[in-house]
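Yeah, one chain of the complex is gone here, protein chain that is, but the others are all in their spots.
Residue numbering begins at 1 within each chain, and the chains themselves are lettered A and B in the order written.
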Amino acid sequence: MTDSPAGSRTAERHRAFRRFVTIWALLGGALLCAVVLVNTGSIIGAALFTANETGWLGGALPHWMASPILGDFELTEMGVCIAVFSFLPYCQLTRSNVTADIFTAHASPQWVARFSLLASLVALAFMAILAWRMYFGMLDQREYGYTTAILLLKHWYAYLPILASLALTVLAALVTLAEDAERA
Amino acid sequence: MLDALMIGFAGLGILILLIVIRMPIAYAMILVGGIGVAILSGPAILFSQLKTLAYSQFSNYSLSVVPMFILMGNIATQTGLSRDLFRAANAWIGWLRGGTAMAAIAACAGFGAVCGSSLATASTMGQVALPELRRYRYSGALATGTLAAGGVLGILIPPSVVLVVYAVIVEANIVSMFAAALFPGIIAVIFFILTIGVYVMVRPEAGPKGGASTRGEFLAATLGVLPVLVIFGLVIGGIYGGFFNPTPAGAIGVFLVWLYGIFRRSVSMRSLGEALLATARTTGMIYLIVLGAELLKIFMSRGGVPQAIADWMANSGLAPMTVLVILLIALIFLGCLMDSLSMILLAIPFFWPVLVEINGGDYVPAEMAGFGMSSEDLKIWFGILSLIVVELGLITPPVGMNVFVISAMARDTPMRETFIGVMPFFAAEIVRVAILLAFPAITLWLPHYLSG
Partner (left out) sequence: AQEFVFKLHHLLGANSPAQKNMLEPWAKQVEENSGGRVKIEIYPAMSLGGRPPELIQQVRDGVVDLVWTVNGYTPGLFPRTEVFELPSVFRNDIKATNLAMYDLFESDLKQEYKGLEVMWLHVHAGQAIMTVDKEVHSPADMAGMKIRIPTRTGAWVIEALGAAPVAMPVPAVPQALSKKVVDATLLPWEIIPPLKLQNQIKYFIEGHNQTRIGTTTFQVSMNKARWDSLPDDIKKAFRDASGRDWWGKVGDIWRAGDDFGISVAEKAGRKHIVLSEAETEAFMEAVQPVVQRWIEEVSAKGIDGAALVEKARAAIAANTAAN
């Protein structure tokens, strides 16, 4: 059936989507690497601070250089959070969420596909609900002006990439649902 | 109270049913928890809570160490560090009968010291050690059994993702948990090596001797382990020494492993990308389970379930140790169904209040406590015991993830044989649990020493 022009167009669209979701996850991975660097930098900064103020560096370094990164804690929380959301579409598309397959090991492929379809449906419904609710969550965060404690970063900014990730996860669930429906 | 227990059992029953029909465990928890809250308190409450719940769970600082350790393990996988470890261990003990399998265990322990996950350890070391074991004509059962069991060391030797999640749930100090895991982890390594020794005594044909190495090979191989020692020393040593908190320590670990890979020219942009995607799959899965478990917890709290179970157990008149053993056995049974992390997230929120209640509350002095130790110590001790029994789930049928991973690599060995091959290791683990139960000091000594 993939021989038909319509089928191959669909397949091509799926491939393009898959590539985009992979790149999206890699961007999240890059953010995670940035969190790694912030934490590493903060440790080095704290060590330099002690050396500079009390130890053998004796005030040789400027203050901005030799100090722990203020708010590394918050940057870590927010960075990891955004990164994890960006992983969700990739997880859905690669079916990485753990299942217990053993009881259905002897079931027919058709039944397995039906169970899988049910799982895709739940993922689709939940991610759609979550996207809908977190949109209102973002509006709350903006209206009340929730910020982090030290750097006063506005939480609702973080919701923007997160909502995009959730929208992608909904689409990814649609793709897995279509795959399951074909086999069921 | 009866109502509450009914709610609890109904929820658990439906959850298991969903898991049996292949629903991803995270979504099974989300479905039961979400619908449960909607039934008990109305959908409006659920919808309001979903506005912020996922954001706050995913931005929990205590959990941020999880992606760090996973990324560290995944980059380590790309670096070829596993090969160095195995070569060194093999140069040391490979000439013994069963020595190559023993070396594989030692190398698993070494890899576990820089990797927070069991599956990553099993698959990485499997790729390196399985061909060698087959080359020396080890039996399929011993070769695959060794590697499936050895993978468990990835999580028994700190750092360990499961321990982090346990610490988050019971609000334990992660550093104390890591410290507590060290001696039991070393005992596990010794027991596994002894198990192989006994195995090849009974069945000499299963594990032949390997070749002895030359002095030059020996020296080169031994020097190859230095990077692992340095990284483990800095990361775990830094945590134990209190020089940094776990998340920055994990970050430094990632940074060092990455540098090592660049230095060895084994980590290109491409392999870094692969490590990141592997991290994305595991991390996304773990965090989704964390969210599901939170929804399930809210449902159970609103139904009054944890309190009811705690009251019920506390009034059962059973001796504290009996209750503890029952809970551990329950975890072993749950382990047949679920992966270790889901199990910790599902069971500990219910089991821990029971133990605190029996012990006499949060602030009970040791001399008046049911277990003869403060609740803080009980938290640490129980954490290590449950860590071991939930990890057993990785090598027990029907769902034994480590066995699946190794089986997928060893196509010529039927999975049944692998399950038979891990049996002796399973027995060794039961002996270890019994010893740790009898002598809590083995677990508690190091955390006590470190906290002064």
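Couple of notes before you dig in:
FYI, a residue touches a chain if its C-beta (ideal position, glycine included) is under 8 Å from a C-beta of that chain, and two chains touch if they have at least 3 such contacts.
Predicted model, so just to flag it, every value in this text is computed and none were measured.
The hidden chain makes contact, of the residues B:233, B:361 or B:398, with B:361.
Of the candidate positions B:53, B:345 or B:395, contact with the unshown chain belongs to B:53. The chain that is not drawn here is touched, among residues A:17, A:132 or A:146, by A:146.
Looking at chain B, the residues touching the absent chain are 44-45, 48-49, 51-53, 56-57, 60-62, 171, 173, 175, 241-245, 294-295, 297-298, 301-302, 306, 361-363, 451-452. Interface with the hidden chain, as seen from chain A, comprises residues 46, 49-50, 53-54, 67-68, 70-74, 140, 144-150, 152.
Simple rule for what comes next: only the chains that are shown with their structure count from here on.
The geometric centre of chain A is 24 Å away from that of chain B, both derived from CA atoms.
Chain A meets chain B in the complex at residues 22, 25-26, 28-30, 32-33, 35-40, 42-43, 72-73, 76-78, 80-81, 83-88, 90-91, 94, 96-104, 112, 115-116, 118-119, 122-123, 126, 129-130, 133-134, 136-137, 140-141, 155, 158-159, 162. By the touch rule above, chain B contacts chain A in their complex via residues 19-27, 30-31, 34, 47, 50-52, 54-55, 58-61, 63-64, 67-68, 71, 244, 247-248, 250-252, 254-255, 273, 276-277, 279-285, 287-289, 337-339, 342, 397-399.
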